[in-house]
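Data block below; observations after.
In this view, the complex is presented without one of its protein chains, the others remaining in place.
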Amino acid sequence: MTNKFVNQQQIQTDKQQLQQLLSVQEKSEIDQLLAHYPQPGGACIDALAIVQKYRGWVSDQAIAALAEHMGISLSELESVATFYNLIFRRPVGPVLMHPCNGISCQLLGYKKIQQQLRAALQIEEGETSADGQITLISLPCLGACDKAPVMLVREAISDGQPGTSSESLLVNLHCTELELLLQQFKESAL
Amino acid sequence: MPEINIDGKTYQVTAGKNLLQACQELKLQLPYFCWHPALDSVGSCRQCAVLMFQNDQDTRGRITMACMTAVSDGQRFSIQAGKAQKFRQLCIEATMTSHPHDCPVCEEAGECHLQDMTLISGHIERRFQGPKRTHKNQYLGPFINHEMNRCIACYRCVRYYRDYSGGTDLNVFSSRNNVFFGRAQAGVLESEFSGNLAEVCPTGVFTDKTYSAHYSRKWDLQSAPAVCVHCSIGCNTFPAERNGILRRITNRYHPQINGYFLCDRGRFGYDFVNHAQRTEHAWQRNNSSQTTEQLNSQRAQDSFSSYLKNTEQLLAIGSSRSSLENNFCLQSLVGAENFYSDNSAQLETQLQQLLDHYRNVQPSSDLNSLEASDTVLLIGADVTQSAPRIALSIRQMIKNAGIAKAATLGVAYWSAAEVQNIRQQLKSPLHIISSHSTRLDDIARSIDNNHPHQQLALINEICSCFSKDKSNAAQSPADDDSIAAKAKAIYRDLLQAEKPFIVTGIHPGQPVELLLASLKLSAMLYQHNKQAGLICAVPWANSLGLALLTDRQQNIDTVLQRLEMRTVKTLVILETDLYRYCSTQKMHKLLADVENIIVLDHLITATGEQADLLLPSSSFAEQHGSWVNYEARLQHSLKCFAAASQRRPAYQWLTANTPLQTIIKDLSGVAECLRELPSLYSIKSDDFHVARKTVRESGRTALHSFINIKDIQPDADLDSNYQHSQEGLASNLHNNQSPAYIWSPHWNSSESLNQFQDSESGAIQGAHSGLLLFARRQTANSCVTQKQPFDSVKESSADSQNVLRVLPFEHIFADEELSRYVEHIGQLAPADCIRINTAQAQRLGLIANQLLDYSFVTADGSALESTEPASTTALPLTIDDSIAAGVALLPTLLLQRAPASVVCWLSLASAEESSDA
Partner (left out) sequence: MSVTQAPSLPLTQHLNLQQPLDLSAYRQQGGYLGFSAALEQSGDAVLQIIKDSNLRGRGGAGFPTGMKWSFVPAVTDSAEPRYLVANADEMEPGAFKDRWLMEGAPHQLVEGMLIAAHTISANVGYIFLRNEYTLAARRLQQAIDECRSAGLLGNNIQGSAMCFDLHIHTSAGRYICGEETALINALEGKRAIPRAKPPFPQVAGLWGKPTIVNNVETFYNLPNIVLFGAQWYQSLGSHEDAGTKIYGVSGRVKHPGLWELPMGTSLREIIQQHAGGMSDGYQLRAYQPGGGSTDFLLPEHLDTPMDYNSIGAVGSRMGTGTVIVLDDKNCPVDMILNLVSFFAQESCGWGTPCREGLPSASYLLGEIENGRGKMSDLDYLQDIVQLVSFGNTFCALAPGAAEPLQSGLKFFQREFEQHIQQQCCPYK
């Protein structure tokens, strides 16, 4: 579909439908952001982060709606969204487990930890557990090398209430603790 | 001129340029990918690495990118040094790690910049044994193929598409060695200039899909220096043929016109030449026996002569899409008094006015100077649709403010990314006066979409700023929305600019007054500032050429009148489809009364179907011809391949084979300005011919081997110095003849252009730049003598809300006759509809998508006598709020059928209602 043949009317209704995909809350936060920037494009990354905060990830529809709302082209927004590691363009579970694969953590056992996590969750790196609850994504050096090996665990979904934005927890892992911790998270997620 | 030392030799180089540019001018072989002469330097591919020495004592040197290094006096470099060579080798090896070994099936192969650079860089062995990264390809529409695995991530495509042509739907996604170049979702590329991707991409990621449909290797093609026939800009092209089929069009660099880029209509609109509806034979209708018979050439010629014996009630129509020679021969044959143009009276008036303006007031400017200008006022022309290449130039002009700012920080214009970072949102001013939104809105400083009478008021107001006390006008603040304030703002920008430009256009359905006012404004500006420029697009490829030959009284409106009055017995029509000028039923009726209809055309148009005698003419690709573009630049276009069967250039039918040289001589006597015409045509030499085919042609014999293994005798070209064979001068020799293709040792792709230029952005060696019929010197003492001819464009005097000023909705793929015969172009033409704004629709009680009947009315709303309903089929309504109040847009082709001599007004009615009535 391009402006070479689609008629104006169709485009307008499509645009309206798209706009409705974003929640009032999302729109108001994004509008606040837009006011801060000389150009709407400047707010790209933050706006994507807002959408992700409420949805856990940024779907094709959500990104199209966001582009429409911000008045920038889809390709520009997508270009930015796909560049950054922490904008998720595929679904993730409400709980993200980020074991650190930085060098200090690797020296102190990251590989084993990651193996155990994979076994416990029965998934591969980058996948989400069968119950849809936990996604495993290793991240580079988390900046806690003195506590290595570490893992960042976060619950990415906020309920939209002020002050309850995503909680995250940096845990210092030794392999024995791992199973306990996983257990704990499985329970809380369910 | 700075002096630099490269590998022990001292060279003088052009100041202000970078080392890569300098090396190209010196014809030193230095590979590159991300640099492009029109896209400049970003330094990402690292392929142009050389060694740079700090001083005379420095023996080690350090690697530096030539494209990112400004030349300055006393520098010392080495291209040959082992360290630099090794680095370039490693770099190309890295570039090639994921590139597939699919050259045998890749359409780029044989003219691939990547192949060339790989060889120049000395990479011969792939050490990398790991898996290659792979991507999925996208459907990008009918013009462009996508084969992402071949990508070497030079970023040229996105830099061209986004930064140069202003497209928004192509981009780079993801990161690291996984970068993907394409659209966010598969779909037709939106840019009107997407075809250039095929030339910009150094390898086979983006290739010409229309070429794929009848692909041939570059070395099997024959080509010629030609001129595009799809609009009035006159871009230079290389059409390329094999075996009687025109296979593709590529860009032929012309520094003042198209530079490196064509529009998609020009590049992909060629397939009409191969159209199934073409005729190769002459046909004659026998009315008594109700049959059509095929004639041999001699009989066709005889028959034609016998039709013309009686010149009483003879009428001939020339063609804006045919060459000057063809039109001239027709005019000479039938006599000036019987020769008519294919323009409406309204168009004809405007074209003559424009010629007068060029002659007496101010010559036209070229696109290169438009790109160098610093303020543009664009009036009433949707140039992206009507003369697309202009829009591309305006997009470059916008950048000049940023380039100037960068210069103050010591950053050279060719540091593309740095200039962009400094520029940010800073733009040279573009003001648009129009009736509806256009594709340049995104870069405009002001957009005034208004009814033509308000447009005119605004232009007149700007004119009056020039005549008023200047300082006063320039100072008072523009703080309100009044016409005076808008005019002042525009006036101020025009006044402050070093090189202000007025850009406008002549097109069907446009109010004459607007053009006159624009020309007047341009004249005032020019009087004030001799650097000021004027660009005025005209409808078709040879509109101005035809206007040079005709008188403004003899136009298509008078043709129709005479047909209606039944005073035409014999009608000769040159390459024109009369059905574009009125409704089908009416034209059927009018032609039914004409005794002898003779049509010369290369396509069987609706008009051709009515012919009593149809003579097959050859297309632009099969004939030599001259064309006068919008700036009154006379250009010579060369025959690419010999016409098949009975096809021959119209001028041959019309003169019964008078030699071309004679025609040219006669033609040059028609007007003072045409005197130099013969110089355009290269002298035929017995010694040195220029080859149309490359010496590397592989299979001349094999092509017909299933019939005969003997070589087929190539056609002789009696009219030019070019051979239809590989015999003759190699195209890269400097010989005052434009090469028929671009190809030179080491450089197999279109990038080999740099081997044909004396300097970067210089013309192709040997290529004629065309003749400017009204050169600057002739009009240097111009003055504004013109009295203001019109004060206003009529407003509707009717009380009825239902009298709307109708203006054309132009479209790059819908309006032009020849390209419309091309399937893919037709596909992309929008569906016909009527466009008005919401308020207008509400007032008329109409809703979007409703089917409407429309009729042309007079300004007071009364119906026109003797015209049946204009619409044969009802059209849906489209709401577009950018359209000014009181204005309706109708597709150009439908508007062109408005009854003659009526200023166009439209009345709308729901289709159901009218069918009730």
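Letters are used for the chains, namely A and B, taken in the order the chains are written, and counting of residues starts over at 1 for each.
As a convention for this text, a residue touches a chain if its C-beta (ideal position, glycine included) is under 8 Å from a C-beta of that chain, and two chains touch if they have at least 3 such contacts.
Small disclaimer: the values here were computed from a predicted structure and weren't measured.
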{"item": "Contact with the hidden chain (one of B:A38, B:A81, B:A94 or B:A489)", "value": "B:A94"}
{"item": "Given B:H101, B:R127 or B:K309, the one touching the chain that is not displayed", "value": "B:R127"}
{"item": "Hidden partner chain, touching residue among B:A81, B:C103, B:A213 or B:A417", "value": "B:A417"}
{"item": "Sole residue of B:S44, B:N258 or B:T375 that reaches the chain not shown, by the stated touch rule", "value": "B:S44"}
{"item": "Touching residues (missing chain, whole complex) on chain A", "value": "36-39, 41-46, 48-49, 79-80, 83-87, 98, 101-104, 106-108, 139-148, 152, 154, 166, 168, 170"}
{"item": "Those residues of chain B which, in the complete complex, touch the missing chain", "value": "33, 42-47, 49, 62-63, 68, 86-87, 90-91, 94-95, 97-98, 127-128, 130, 152-153, 155, 172, 174-179, 406, 409-411, 415, 417-418, 421-424, 426"}
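What we mean here is this: only the chains that are shown with their structure count from here on.
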{"item": "Chain centre separation in whole Å, for chain B relative to chain A (CA means)", "value": "47"}
{"item": "Residue ranges of chain A touching chain B (in the complex, touch as defined)", "value": "1-5, 7-9, 12, 38-39, 60, 73-76, 78-79, 82-83"}
{"item": "Complex contacts: residues of chain B adjacent to chain A", "value": "141, 168-175, 183-185, 187-190, 424-425, 813, 827-831, 833, 835, 848-849, 876, 878-880"}
